[in-house]
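Encoded as structure tokens, here's the structure I'll be asking about.
Here the complex is missing a single protein chain, while all its other protein chains stay put.
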Amino acid sequence: MKVKYFAWVRERVGKAEETIEPPATVRTVEELIAWLSGLGEAYAYAFEKPKVIRAAIDHAHVKPDAAIAGAREIAFFPPMTGG
Amino acid sequence: MKVKYFAWVRERVGKAEETIEPPATVRTVEELIAWLSGLGEAYAYAFEKPKVIRAAIDHAHVKPDAAIAGAREIAFFPPMTGG
Amino acid sequence: MATPVTIRIQPDDFDVAREIAALSHGRTDIGAVVSFSGICRGDEDETKIAALTLEHYPGMAEEEIGRHVDEALSRWPLNGVTVIHRVGRIEPGQNIVLVVTASQHRQAAFQAAEFLMDYLKTSAPFWKKEESAAGNGWVEAHARDDQAAARWTKS
Partner (left out) sequence: MATPVTIRIQPDDFDVAREIAALSHGRTDIGAVVSFSGICRGDEDETKIAALTLEHYPGMAEEEIGRHVDEALSRWPLNGVTVIHRVGRIEPGQNIVLVVTASQHRQAAFQAAEFLMDYLKTSAPFWKKEESAAGNGWVEAHARDDQAAARWTKS
């Protein structure tokens, strides 16, 4: 599945997007965040405060307990500050 | 004192302004309306529903019981419909 | 610096962009500009309108708008206010009234513009006469406009 990062999540991870293949035991957005945090220091830093991170699946906002099965694109970003 | 009329009050009275000299017994806006109503058919028609008529003294909205003593200019008009 | 306030009553049309620019151009303390344009509609409650004619009470109209602008300035932190009201004959599709408010934050700009429009409708001395196929007649005041203005009354 494709993962995208924005704003300081992108800066901390050090890339704007990548394709990942988490194990089948990773079923929800919060489980995916925990799994990503284990991929190295940059990820651990980006996701050090998981409650602050917002997520979207296929361009729609989702909650931490949302299932990731079937997702084409998952995005992680800080709270929005547009407008 | 100078009196001004606007919108359909003006049309019914048949003039935009005039100078009047009501007797000293006419002390409030509602008493002035009653006195004006007695000046002829046009006035009676203009003021036939006194509760609908709005008044201003020296460019400020006033209530029917406002005193007219000292007024330079009194205006009568229907409810406003600008904006 | 005193807050710039412009109040104009004029037969001529206005240019919304020019009025917004006049309030905000070259300033870096303004974060939000709200404009409201009131436009003459071609029908009112199913009646086709050919035109409106706006009458006003010269002198009082400016003063009454000024009092409500002062009230808005005392209620919200505004960086500028412009109110323009046209008078005379206005055809469907043409502008009638413009309110522009500028502030650091959007809520103040929105609320001040709504407040000013509600009071323009109910307390500024302007009257509309309609020309329609049914003849000419003075527009009646709407109870809903009084209700809209009443919500700003401090309790």
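Each chain carries a letter (A, B and C) given by its place in the written order, and its residues are counted from 1.
Criterion: contacts are C-beta pairs under 8 Å (C-beta built on N, C-alpha and C of every residue); 3 or more make two chains touch, one makes a residue touch a chain.
Model, not experiment: these values are computed from the prediction.
For the chain that is not shown, the touched chains among those present are A, C, taking the whole complex.
Among the residues A:G38, A:G70 or A:G83, only A:G83 touches the chain that is left out of the figure.
Against the chain not shown here, subunit C presents residues 15-18, 20, 24-43, 92-93, 104, 106-107, 109-110, 113-114, 117, 148.
For subunit A, the list of residues touching the undisplayed chain reads 4, 6-8, 56, 59-61, 75, 77-83.
Everything below uses one rule, namely that only the chains that are shown with their structure count from here on.
Distance between subunit A and subunit C, defined via averaged C-alpha coordinates, is recorded as 48 Å. Chain centres here are Cα averages; for subunit A and subunit B they lie 72 Å apart.
Among the residues of subunit A, none is in touch with two or more other chains. In subunit C, there is no position where the chain touches two or more neighbouring chains simultaneously.
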